[in-house]
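Shown here: the complex without one of its protein chains, the others still in place.
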Amino acid sequence: MTGGIGAAIWQGATVLIGGALLGLVYKGIDRKLAARMQARIGPPLRQPFFDVVKLLAKENVVPDHAIAWLFNGAPVVSLAAVSSLLFYLPLGGFAPLLGGHGDLVLVIYLLAVPAIAMMVGGFAAASPYASVGAQREMVMLMSYEFPLVIALVSIAWRLSTILPEASVFSLSVLAANPLWDWVGPLGAVGLVLLALALLVVTPAELSKIPFDIPEAETEIAGGLLAEYSGRNLALFYLADAVKTVAMAALLVALFFPYGLADRLWLSGPLAGLVDVAFFLIKVLVVVFFSVIVVRVGFARLKIDQAARLFWIPVTGISLVGMVLLILDRVA
Amino acid sequence: MRRLPRSFKRALWVYHVATGSCNGCDIEIVAALTPRYDAERFGIMLTGTPRHADVLLVTGPVTRPMRERLIRIYDQTPDPKAVVVVGGCGSTGGVFYDSYNVRGPVDAVVPVAVYVPGCPCRPEAILDGVVKAAVELEKLERSEVSA
Amino acid sequence: MIFVTLVRQLLDRPATNPFPTRHMPRSIIRLLERARRGKGAIHPPVPVPAGMRGKLVYDRDKCIGCQLCVRVCPARVIEFRSEQKKIRMHVARCTFCSQCVDACPVAALATSREFLLADTDRRSRNLIVE
Amino acid sequence: MNNESQKITTPRQGKTYTIPIGPVHPALKEPIEFSFELDGERIVGVDIRPGYAHRGIEFMGMKRNLIQVLYLSERICGICSISHPLALTQAVENAAGIEVPPRAQYIRTIIGELERIQSHLLWAGVAAHELGFDTLLHLTWKVREKVMDLLEDLTGNRVDYAIPIFGGVRRDIPAAKGDLAHAVLRYYRDLLQGLMDAFLEDKSVEMRTRHVGALSRGDALRLCAVGPTARAAGVEKDVRQDMPYFAYADLEVRAITPRDFEQEPVGDVFDTIIVRLLEVAQSIEIVERALCEMPEGELVSIPKVAALLSFLKKAEGEGIGRHEAPRGEVFHYVRLEAGIEEPIVWKVKAPTYSNLMAWVPKFMGAEVADIPIIAASIDPCMCCMDRVHVADRSGRASIRMKEELIRLSREKTRRILG
Amino acid sequence: MNALSVHAPVLLVATPLLAAFVVPLVAKLGSTVRNAVVGVFTLLTASLAGLVAANVLAGSGAPSVYVFGANPLNLTLPSGMHVPIRILFEVDGMSAFMILITALVAVAATLYSFSYFKEHSGGEMYYPLLFLLLAAIFGMEETGDLFNFFVFLEIAGIAACGLIGFRPWRGRSQEAAFKTMALYTLSGLFVLIALGLLYGQHGGLNIAYLSSRVGAGMLDLVALGLLVVALGTKAGVAPMHMWALDAYGEAPAPISAVLVASSQASLYGLFRVLFTLFGAAVSVAALGWFLIALSVLTLFVGVTMALLQKDIKRLIAYGAVSQIGYMLLGVGVGFTTSGSRPAYGFVAMQGGIFHMVNDAACIGLLFLAAGAVHRASGTRDLNRMGGLGHDMKWTAALFAIGALALAGVPPFNGFSSKLLIYESSFAASPILAAIAILSSILLLAVFMKVFQAAFLGPRLLENVREASRGMLVSMLMLAVVVVVFGLFPGFFVDKLVTPAAKALWLGRDAYVRAVLGG
Partner (left out) sequence: MTPEALLSTFREAFGEKILSTRTVTHSVGRERHAVHNVWIEMGRETLHDAVAHLTSFSHLHLSVISGDDLGEAIAFNYHFAVGFGERFGEVVLTIRVVVPKGDLRLPTLTDLIPGALTSEREKQEFFGVVVEGIPDPRHLFLPQEATFHPWRKDEAAAIGRETRHLVDWETPHE
């Protein structure tokens, strides 16, 4: 029994630390590739590690007007939420550590929590820029959740019609039974549309250009994070890094959960290694297309433009995807 | 008392304060961030708020209204921090030496770690200045800093 | 389409000149030390053209103490030391306009191409020319 | 039209509130303070408080000899640092009756136009940055380095070229360097279409700039706007065309408006992008022609510095110098008196000074998120526009600002949510 | 002991009734004595509620009958009668569940009232009305007879209106009381007509008896329609929700919380009518879709209108309306899928019912916290408060817990019941699940705004003091429920919700049998 708990703690710690490291590595890759696309050398891959270490060494200022307990609590909650996200996501060939029943909804909430924590922190800072940022974050949250939720629910629903016994509100079930294997051409088109919608949602979830409106440096001086420094800022920094991985892993789990190992008739530890490597590459591909390229290739939108984008075209696309999935069942 | 971590100098975030400069140096600071010089390869990042900054890049001879602002920004910057003055006019007053509205140079207002003379400084001179600041920080790495 | 440019730049060599090193080294002091011992670890800056106006050079012997340079200097860089009838230049103030060079009737002044002048003391020896 | 000016003066009644922005703010590379009056999130009033970068340059200039003033004028502003010296030298030459040799006039023209290329690229990058499009910033500034190198090669410095002197220029452009310049110009010629596409064909740039900060032709005229700000509004005003000087008298220069891009001018930010990019093309052409047609001859009419100083000391009279800087007309007025080294009067007018009022209709009706790009759209340079600002009266305003801004943001969110 | 246990159902109604008469008498002796008496009665009532519920749940929710004046007490049909004529209570798993909710809210509200009304007197009428309201709610939940149900409904209505208009010095509250009264009277009239129709046709008003008699005849359907409209109105289902906003918004905070329980009692009545009374008579799927349509409308109205509110209590009131939508959604989906995919249907029922208790706890908590905010800042206008978190740490934290629970954020109780609804409603249509999830997220945003506007930012008001200890304790009580139900949903679903759901879902026959035998 104790052995079981010990192992669980071990696994948990591995996922947490691994997630944080991975997040920072991807952030390094992100900055490097973005720099290269801008014809610059860019920072070294390890730069995010330097940043975090430096931030931890800095003074942690709590502004005079801030509500200290909320101000300091927000970054912790933010990091905790994204980290616990990792427990529910299938990583590589491994099933998620936790989860099962209903974790899909949990994941939706856990994705929203960091944004909310940031908002609370921003409001608690009582800085006008932070407050404007928090307001903008809220509007963003309310816009991009539409397509996200529609996509997730449609996929789960379609699977439930195929496997009526399965607990489809669970990521591991979704990942274990990729829909592509079951649906007809209509459904496949629907799935592609949903994937597209989620690719657009990703940069918004991650507050990256063109949706970094809550943090817009030139408009509101870093917005939500304007008053943060030192350790608190480091926690947000880490949370952002981990969230990037988590979001990408979510897309991978939903749309491309396939492993490579069984296709190559591998087994044993080698198979695990191959699958993990393949998983990391898939995550990288998602990050590359929906984070790096997008943030490098677009201007920041205004908040109402972004909201309109999500409310109309992106939600529209995901609704069409849903309808196609429904038709696919009927057909 | 604590030690400055070794990678501190490899992740310097800078905040730019123009205190009455002529724009010459400010533009060269921006140039230092762009592809030809790319300050980001040293981990240097321009931040939007002094709260995130480790280094203040100050340009200009400090006009009277900017004096108090500069002090406030300096106070807002969390420790440990360093001020790098970019340009001859910020370092000494330069051509703006006998005006009724100038209260500089910068070191008459806040403590300065490194001066970068030049009018304006070439982008690489600015990078050189930041590297010199990094040398100073490295010296601190070996001793202890009061937090 | 900007994406074509992006892809091209991603694959091309970056436009960056890696002065003085590619990234911030673990120990910058050691790096500078090595460079001083001639191990050539420092990448040179972007080459400057022949006529670039950098730090001033003063030929003390040629100077006749006419003070023309003092008169034209816009930044009060030049201190005339009347006992010696020579000048002293406080380079930290200089705008590198080289008007003093033009003004000097005996060509005692010239500009060099040295521009990496950052210093921790604005009155340091490096920044005084006499 | 009086309404427009009224708006900055009379505080409006009703449910509006005021937020100050600046003087130190990431969107403002230089210090200036705006005070916006907002109704919901629409801007219904704006008050502009410059003064933070004021160093009292005219005051200092009236205490120094003209050669010193020349370099001081160069440091009025370092963005297009040749503009003020070019205007000042003209003013002094007109006042003192100094002839400038033709070759020197061409060289001044060439440097002035290269400066325009540099400055417009700089602006484009900064504008992209204000829009959160850093890639375009990097792209434009990467290519800008080419002209910076050329300028450094021709003059000895990247900024503050120290090239004009009363009666001529201080450096020649020998044939070898002319070839170098031709190569650089060819580089830009090839590049320009791509750059225009990157800015003018990009959907997200268009979304952020079309119909943002519009200025009508009438307002531009009545408010005395200058430069690309006025030309984007369809006012064909350009000193190089209206009252040519230097080599512009030989090279036909036409004021560029969005009509050259087959667009009816509306004076919004998008139009200012069009005008500035087309002017880069125009400048390339001008420099190429000037290089080819540059006459041989003297560089400066009074070569000896000491002689020049004593000539200027003896001079008497008043003169006006104007130059079409990248941001619009730079205007200098000097009056000299015999026997006095210092100018008796030195009045400087920079483009931002004229465009200050044009900000008002541009901001009017815009949203908070548009503030940075509209502020940038006239390409302001506070440092030279700023005048005396003796005391600081900020303290209380910034305390109020927090509450106001918080309330504003609440209202705004409610509007978006509702 | 045994006698107590046997008579508990009737004592549960009698005790608060008694209290309603006693309290005005002792009130003359000063507020301390009065509060002591009120406290004793409240605790007594709560214990009785616990006892009743425990008895029923011990029998895993099987209905138990208490016939007034009969001997033995469960003798429903004295010899030779085919129609139950005596007044009788019939308590099953669902009733027990409702009783527990009411008791929980009652205790919290009373405790809160002690310090909330410390300054102004007027308690002479307040507590009696409160007890009257409680008695009526318990009665609605226990009775097995439609006419009694109607009587309790009317009593509840009158008491509620008295409480809503309790602060006579504020014009708005009078207006709200009047509006509520008008609607209550109207819906009471509807119920009365429906009863007339049913009685005229079947000659009795006992639910079990009627259930065995009603068919899909025209008049029966009209009666059903009238009952649905009337009870839906009283429960605050859109589009008949308007009174609820005024009532919740204007009533004193603890009363708003009790009104939530009273609305839920009406909702209970609605469910009873649909499942037990007409369960066998009408097309289940169609009825289900009707409920779903209502629920979506309610969700939509609740959430979108909440976005626009400036008044903190009205905003919470809209939140409360939207939650009714969730309950209806769960039950509606239960109806529709009962034939096609019963596995999902039952989960939906569980979700809808579980959400009732969760809603009572978190909305109650929010109302109480809003009351504290109102007391401290002197305003309910969100634009005029701000920075209260500096001085009201505990209230802020408790409010946050309530808000997060309401928005269905894990690990609070709202999440556990909503999850059941999400993962079952999509069996009816995936769009329903999407709507349900999105409504929650919108609610989250709404309450983010409220929290920010009230508690965060710089201090705007001077001399703000934290809520009194009594208020905090009563809020804490609800918060504990919110957290515990959120952390161990499985336990409560097993012990409380499943019996209740079974009683509604499968329990019609048992219910009828308990009265009519056979």
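So that you can tell them apart, the chains are marked A, B, C, D and E in the order they are listed, and the count of residues begins at 1 in each.
As a working rule, a contact is a pair of C-beta atoms (placed from the backbone, for glycine too) under 8 Å apart; a residue touches a chain by one contact, two chains touch by 3 or more.
Quick caveat, the model's predicted, so the values are computed rather than measured.
**Q** Thinking of the complex as a whole, which visible chains are touched by the chain that is not shown?
**A** So, spelled out: the chain left out of view touches B, C, D.
**Q** If the hidden chain were put back, which of B:20, B:61 or B:78 would touch it?
**A** Counting the whole complex, the residue in contact with the absent chain is B:61.
**Q** From the listed residues D:216, D:241, D:263 or D:301, report the one that touches the chain absent from this view.
**A** D:241
**Q** Quickly run down the residues of subunit B that touch the omitted chain.
**A** 61, 92-93, 96-105, 108
**Q** For review purposes, identify every residue of subunit C that touches the missing chain, sorted by number.
**A** The list for subunit C reads 76, 79, 88, 90, 93, 123.
**Q** State which residues belonging to subunit D touch the missing partner chain.
**A** Residues in contact with the chain left out: 1-2, 4-6, 8-9, 50-51, 54, 56, 58-59, 94, 102, 221-226, 235-237, 239, 241-250, 252-255, 295, 320, 322, 329, 331, 333, 335, 344-345, 347, 349, 353-354, 356-357, 386-391, 393.
Methods note: only the chains that are shown with their structure count from here on.
**Q** Chains touching subunit A and subunit B alike, please list them.
**A** C, D
**Q** If you check the contacts of subunit D and subunit E, which chains show up for both?
**A** Both subunit D and subunit E are touched by A, going by the contact rule given at the top.
**Q** Counting C-beta pairs in contact, which chain pair has more, A-C or B-D?
**A** Most C-beta pairs in contact, of the two: B-D.
**Q** Give me the ID of the chain with the smallest distance between its Cα centroid and the all-protein Cα centroid.
**A** Chain A is the most central one.
**Q** Using mean C-alpha positions as chain centres, tell me how far subunit B is from subunit C in Å, no decimals.
**A** Roughly 19 Å separates the two chain centres.
**Q** Could you give the separation in Å between the centres of subunit B and subunit E, each centre being the mean of its C-alpha atoms?
**A** Subunit B and subunit E have C-alpha centres separated by 64 Å.
**Q** I'd like to verify one number: the distance from the centre of subunit C to the centre of subunit D, where each centre is the average of its C-alpha atoms, in whole angstrom.
**A** Centres of subunit C and subunit D (C-alpha means) sit 29 Å apart.
**Q** Spell out, as numbers or ranges, the residues of subunit B touching 2 or more other chains.
**A** Where subunit B meets two or more other chains at a single residue, that happens at 10, 34-36, 38, 41-43, 48-49, 94-95, 119, 122.
**Q** Residue numbers in subunit A touching 2 or more other chains?
**A** Those would be 35, 37-44, 65, 126, 129, 131, 134, 138, 142, 217-218, 221-222, 296-297.
**Q** Mind pulling up the subunit C residues that touch subunit B in the complex?
**A** 14-20, 22-24, 26-29, 32, 45-46, 74-76, 90-96, 115-122, 127
**Q** Could you pull out which subunit D residues touch subunit A in their complex?
**A** 19, 25-27, 128-136, 138-139, 142, 202, 204-205, 207-208, 367-372, 401-402, 404-406, 408-410, 412-413, 416-417
**Q** What part of subunit A is in contact with subunit B in the complex they form?
**A** That would be residues 31, 35, 38-44, 47, 49-51, 53-61, 129, 217-218, 221-222, 225-230, 233 of subunit A.
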